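As structure tokens, the structure follows; a few thoughts come after it.
As you look at this complex, bear in mind that one protein chain is not there, while each of the others sits in place.
To keep things simple, chains are lettered A, B and C as they appear, and every chain counts its residues starting from 1.
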Amino acid sequence: MNTHTLERLESEVRTYSRSFPVVFNRAKGAKLYTESGTEYIDFLAGAGTLNYGHNNPRLKKALVDYIMDDGITHGLDFFTKAKREFLETFESIILQPRGLEYKVQFPGPTGTNAVEAALRLARKATGRTNIITFTNGFHGVTMGALATTGNSKFREAAGLPTQGSSFLPYDGYMGEDVDTLDYMEKVLNDASSGIDFPAAVIVETVQGEGGITASSIKWLQRLEKICRAHEILLIVDDIQAGCGRTGKFFSFEHAGIKPDIVTCSKSLSGYGLPFAMVLMRPELDQWKPGQYNGTFRGHNLAFVTAAAAIREYWQDDALANEITRKGMLVEQRFKKLSHLLAEVGIKTSTRGRGLMRGLAFPNGEMADSITSECFENGLVIETSGPEGEVVKCLCPLTITEEELTQGLDIVSRAVEKLIAQHSTEHKMAANA
Amino acid sequence: MNTHTLERLESEVRTYSRSFPVVFNRAKGAKLYTESGTEYIDFLAGAGTLNYGHNNPRLKKALVDYIMDDGITHGLDFFTKAKREFLETFESIILQPRGLEYKVQFPGPTGTNAVEAALRLARKATGRTNIITFTNGFHGVTMGALATTGNSKFREAAGLPTQGSSFLPYDGYMGEDVDTLDYMEKVLNDASSGIDFPAAVIVETVQGEGGITASSIKWLQRLEKICRAHEILLIVDDIQAGCGRTGKFFSFEHAGIKPDIVTCSKSLSGYGLPFAMVLMRPELDQWKPGQYNGTFRGHNLAFVTAAAAIREYWQDDALANEITRKGMLVEQRFKKLSHLLAEVGIKTSTRGRGLMRGLAFPNGEMADSITSECFENGLVIETSGPEGEVVKCLCPLTITEEELTQGLDIVSRAVEKLIAQHSTEHKMAANA
Amino acid sequence: MNTHTLERLESEVRTYSRSFPVVFNRAKGAKLYTESGTEYIDFLAGAGTLNYGHNNPRLKKALVDYIMDDGITHGLDFFTKAKREFLETFESIILQPRGLEYKVQFPGPTGTNAVEAALRLARKATGRTNIITFTNGFHGVTMGALATTGNSKFREAAGLPTQGSSFLPYDGYMGEDVDTLDYMEKVLNDASSGIDFPAAVIVETVQGEGGITASSIKWLQRLEKICRAHEILLIVDDIQAGCGRTGKFFSFEHAGIKPDIVTCSKSLSGYGLPFAMVLMRPELDQWKPGQYNGTFRGHNLAFVTAAAAIREYWQDDALANEITRKGMLVEQRFKKLSHLLAEVGIKTSTRGRGLMRGLAFPNGEMADSITSECFENGLVIETSGPEGEVVKCLCPLTITEEELTQGLDIVSRAVEKLIAQHSTEHKMAANA
Partner (left out) sequence: MNTHTLERLESEVRTYSRSFPVVFNRAKGAKLYTESGTEYIDFLAGAGTLNYGHNNPRLKKALVDYIMDDGITHGLDFFTKAKREFLETFESIILQPRGLEYKVQFPGPTGTNAVEAALRLARKATGRTNIITFTNGFHGVTMGALATTGNSKFREAAGLPTQGSSFLPYDGYMGEDVDTLDYMEKVLNDASSGIDFPAAVIVETVQGEGGITASSIKWLQRLEKICRAHEILLIVDDIQAGCGRTGKFFSFEHAGIKPDIVTCSKSLSGYGLPFAMVLMRPELDQWKPGQYNGTFRGHNLAFVTAAAAIREYWQDDALANEITRKGMLVEQRFKKLSHLLAEVGIKTSTRGRGLMRGLAFPNGEMADSITSECFENGLVIETSGPEGEVVKCLCPLTITEEELTQGLDIVSRAVEKLIAQHSTEHKMAANA
């Protein structure tokens, strides 16, 4: 595999090609193939972008037919037949059955773009500027979104302090005994708290980059109640946790809450195509024509595959049930590993919801040793969390049970190897 | 044509569907077709995104073959064969013959994302924060990029003041007698000017959204000299003017300058697919791994079509010569219209470079009346400029001469109609 | 009393003249006199600016002698004899006996100016930008200081969001069971907390405007320890709590901590003259000449009275002991009132340290009714706290025991009146 040109010409900013130093060429479902033909099971799935697997054949057909037929590829924000079909499909299959009424904005085709639009909308609608965001949250890296992203790696790289947000502790951040919303309610009721009264709260129901940390249903429900009571808008950033990842189309359905604004991207196109969307309660749609733009807003190829994905997977509960079942399977395997690790004194915990699952190690080095070993054995899997301490499973939702089991077996063997090394080291230390 | 769902569900932010209230469905080359079969010539071309026309058949073949073969669609910043082929093609056909040595970053697939990355890089590399940008400049609307964009429509919608930039007058802004770089040099040499010593200057060689205003070759050369002398980085935002639009692949080639950083997007994929790129002098590549990210960075379908476009159109001078020739043709027609308008007392001017051409009217209403009339007669064409006063021609570079002439004929008839109305009104006023 | 001109010409921003709508003319010790001769006991003392009473005769003599002798009044930051004498006095009587080694900066003569200088110094010395500040903190209202002030009244009036600070919960803010420094330590150790790693922490040991809330000694000691461990600078804003107010010259002496930077103002001149000072560990004195300025920095009349005050009051423990004794007296009286109020179901609490004492009512209306009633009866006293719910005693430290008792008697009678009204209302409600 020739990586010379890539290493020479591509910026040092590249990162996944360091963890997985091979040249991929083809992919299908939950499998990735290098140009020399090596096969990998994919537990990364484009960091949550390939919920329906790589090159899903049903979506592929719709995509290729559309291209072959010279359907509009790029049309700024023209009305197009593909856009109309997406909107109709999304309304009838997703929104209406869930009792949701939203208007839809297509900002630039990236998650960060959707977040920038959502924050602006909240500021316009309320006339306030501050946004409450949470510790370990990730909402993108363009300057507006970055203000709500906790990760110092990105924040430091910005070269400017961000502004317009206040960080408050996410569910569980202050230990099990503290309901972090007590603090939030206190600062909202205190005119001298220094936390400027906010336009909105932006939250992930499960923090993906933050370490697959799921907030409790109760916490989310109380968060919604606080927002309503104070007339603060509730923005759910469903970019990573949405599109079925947690077992329901929207991750917030578990809590029965109705956000004022929702951001979607990643798996929305279903095919890995750049695509993003902002949903907003109709009365919040206070944009003037053209006040927010972007050359690639409303990517028509993505309309086609997104509509196909919804028709294919969300007309009944089949996929949702599958996700829940497979999620439990992953959770059980992770729990088992956690017990094994506990026996040799390595304290871990399992996390997540649906097929967004994590096994949290004491530190990033251990987690890294697992993912490296996995890659050696044919599994692409990565870590997340503040110190990269969480091994995370974000496999395609459509993964076969056989593939899932194979992948989990690889993880198990990596954990066993770690345990063996750990025991040996301890024995040596004890004998020394 | 059913636009009901679209109007009901899509956010009020939509804009082109107001000027062109039809539902497009198919497109080929320089032609757009509505779902009811009406045909339009396209002088908008995705606001400069479709330099090679809609659904260019040569690129389409490469794209469909790749998809059919289950090539990697989405792979974060994995090494892929498609990426390598793009980089090799770009280096050998574009960079090397032009004596340019750059490293390449693939940020999120939008222009604004490339600009955000470029500004951050400049700040990192210099340890300074301020960016000099120019009146009427447009560099995107996410908060970091927005700081360098002049348009108050976007700036007001942000809900927060931007920071980290200073606006200086673009070439010609203070009239013909003032070299605006005199002012720039003065503030740079004055430690009390209030313009914080900048990390970089960001500039469009031809301002697209700003009104198809082309800076002079001399001005660009002096700008580069000033930057060199003060050790300020020069960023050319070639998102709209690049990829051949002005008659050369990079718009700055006309001036023989070598920017430190270049941002590319829009027509880079060649097929209207979301795609963006930052070029930087190798020593400026000071990113640490993963310091800037984005789910859709390095869109593989776009690598495929971008490489195909370069191979197809930039191995020789044929297209470049075509652009120049057609550009002159547009310019001559616009000059002729300008003379006709002058005869009835309407003062206009022609602007631009290559196939980025504008006819500037005294106000936005007149320009609007032209584009509305054109649309009635089968031509999609829009305005730009601070008051929307410039009718702009951004047709595909690959437009046939026949289509170009047809389009220009439609513009001419619209101008003649305006002249007729104007004369009638004057006569009526005189008789009253 | 003629208030017409005052009401007509002075800006609506005026505030104390609304609570105390009389025209004062003379003052001595703890007594204020209106121009019509009415006498008031002063429990406000310039919001902590008149620790040594109004027009303290010993300081007055020094001041008038200096003026009569044509001593330098205004000299920018010239070396003057008065400045030298102040510095020598301050070093020998205050710093050396306490084992403190600081360099001294004289910024503009206001507290906010000292805070602006301190924050800048912390940023310079560390190369970081963020400052941790606490809920309900007050550090001034110029834009740099305002970023660290919690009160929304001032923050909203700024017309711009502030930047460069993060608010964390002050001691006790999350209830008795939560050590708020746990949260602080957590965010400092978490690279994804969103709280940018700070240059400094700025803290009041007793929050004056925040409601006379005293942080515990243990909390302050742990705060210092956390700062040391993370190499974060500790700034104690001793503008209101310093100069003896809490029973020691510096309020932080109670905790035995040594801040890196200290801001002083208010009672520093001893005579109510504008004066401010920043103390810094010598190695933090990284200013270049003239990098921070202000026309009135180093006010020479204030040097004279400040030196006199230190010589007069801080060469032995007499005043300090007095403060502690009187402080206990106030505390006991407030405790007694609190018990009486509890009996009729009004829950209050007592707060403070030294002669910085508060009685916290359930709401601002009750507290206001007390201070209004007091003013009617010859006592100037005000409220503080987020809702103005704390009646605060900031009488001169030099108040006579008789005056103090008189003042407290007035407070007591006002409380008794409140209790009587409250009981009547309850009876009426019960009978209804």
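Keep this in mind: a contact is a pair of C-beta atoms (placed from the backbone, for glycine too) under 8 Å apart; a residue touches a chain by one contact, two chains touch by 3 or more.
Since the model is a prediction, treat every value here as computed from it, not as a measurement.
Only one residue from C:T110, C:T133 or C:S192 touches the chain missing from this view: C:T110. Screening B:T38, B:Q96, B:S193 or B:Q221 for touch with the missing chain picks out B:S193. Interface note: of C:L100, C:A158 or C:I346, the residue touching the hidden chain in the full complex is C:A158. One chain is missing from the display, and on chain C it is touched by residues 2-3, 5-6, 9-18, 20-28, 32, 35, 44, 46-47, 49-50, 54-55, 60, 63-64, 67-84, 87-88, 91, 103-106, 108-113, 116, 119-120, 123-124, 129, 140-147, 153-154, 157-160, 163-164, 199, 239, 265-266, 271-274, 278, 280, 285-296, 299, 301. For chain B, the list of residues touching the undisplayed chain reads 129-130, 133-137, 148-153, 155, 161, 163-167, 169, 173-175, 177-178, 182-183, 186-187, 190-197, 209-210, 385-387.
In this section, only the chains that are shown with their structure count from here on.
Comparing the residue numbers each copy contributes, chain A and chain C share more than half of them at their mutual interface.
The distance from the centre of chain B to the centre of chain C, each centre being the mean of the chain's C-alpha atoms, comes to 58 Å. A straight line joining the Cα centres of chain A and chain C is 48 Å long. Multi-chain contact residues, meaning those touching two or more other chains, occur in chain B at positions 160.
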